[in-house]
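The structure appears below as structure tokens.
Only one protein chain is missing; all other protein chains are in place.
Let's look at chain A:
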Amino acid sequence: MTKLIHTEEETMLADSARGFLDGAAPVSHLRGLRDAGKTHDARLWRDMAQMGWAGILIPEDAGGSDMGHAAAGVLAAEMGKTLVTSPFLSTAVIAATALKQVGDARGIAALKSIAAGEATYALAVDEGRKFAPDATEMEAKADGNGFRLSGAKTFVVDGALADRLLVLARTGGGLTLFDIPADREGITRDAQHMIDSRDSARIRFDDVAATGDDVLGAVDDAMTVLRPALEAGQAALAAEMSGLAAGAFGMTVAYLKERKQFGVPIGSFQALQHRAAHLWCETEVTASAILHAGRALDEDAANATLAVSLAKARATATAQLAVMEGVQMHGGIGMTDAYDMGFYMKRARVAAEWLGDYGHHAEVVAGLRGF
């Protein structure tokens, strides 16, 4: 029966991930990339792929380790703790889950290239300021046996550097998901200068040709493939955010013990103790929703929507609280660029918006709970 505690395997995975990331990708790694004007470290991603992280959701016969969504969440949370930048969510979670829904020979080949760390993907869904897949306006007009795609996408996370794009577009009778190479003729990518120093792009499609083979799943039925992929991504992003909150919280508690004012550690003041204790309570409650979402996806993916939206909503609220409290309790030093807390705050803001904000997911919860 489902247990809301981590298995021994998951705990070992977390420990080994932490060991690797503390060496290869502490927060200073992100700072270094930012200072160098970069958003991606190809070697880091290759190392991750070699450890099997790129294939964590991919079946063994396609070269993956197939450990499941709870395990993917464990990795995402460890990455979140030190704000590790990588195409893990876009490629290993979202694209891999979408491709798994198809399962034809081409899909298996694509999964193999993901597991091997050879191909990276980005999900091009958003067109306006808010996540709203159903409101997609970009058109894919039928053209002989194929389609012509025209329109614009924004906030395509990992989109400036990805090898391939999953593009959601409106077709004659609904929405269709396309899987196309990012360098196809007619595609223009403009990197966005994001506050979290990560890769994101605005992408224009000018009469881009696509064939029936480029369609993932069925024409006019994107959601059969996309919904599981989005939910997997939302759950893993929530896990990353819970790791982010834990990282910011850990820094803050350490600072409360070490910083002295009025001759004593500031952590001896009840006003700060209660702020910190409240924050810890929130992180504990959110941790339950995160693990529950991973388990729900692993056990009954078709009915995991409530669990996933609950996790993303809670993770969003908690991560935002953690960074706000983090800066407040650090005082002035928390506002400086030289200190790491600002990186946490900026990533929390971007992650809050990606794949649906608090309001979006709270609406989903309310709908499924009958109001």
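Operating definition for what follows: contacts are C-beta pairs under 8 Å (C-beta built on N, C-alpha and C of every residue); 3 or more make two chains touch, one makes a residue touch a chain; residues count from 1.
One rule holds for everything that comes next: contacts and distances are computed from a predicted model.
Which one, "(Fe-S)-binding protein", "Simple sugar transport system permease protein", "Acyl-CoA dehydrogenase" or "ABC-2 family transporter protein", is the UniProt name for the chain you do not see?
For the chain missing from the view, the UniProt record says "Acyl-CoA dehydrogenase".
Return the single residue from A:Ala116, A:Ala276 or A:Val350 that touches the missing chain.
Checking the options A:Ala116, A:Ala276 or A:Val350, the one contacting the hidden chain is A:Ala276.
Looking at A:Gly52, A:Gly267 or A:Gly356, which residue reaches the missing chain?
Here the residue in touch with the unshown chain is A:Gly267.
Touching the missing chain, which residues of chain A?
1-5, 253, 256-257, 264-265, 267-268, 270, 273-274, 276-278, 280-282, 284-289, 291-292, 299, 306, 310, 313-314, 317, 362-363, 365-366, 369-371
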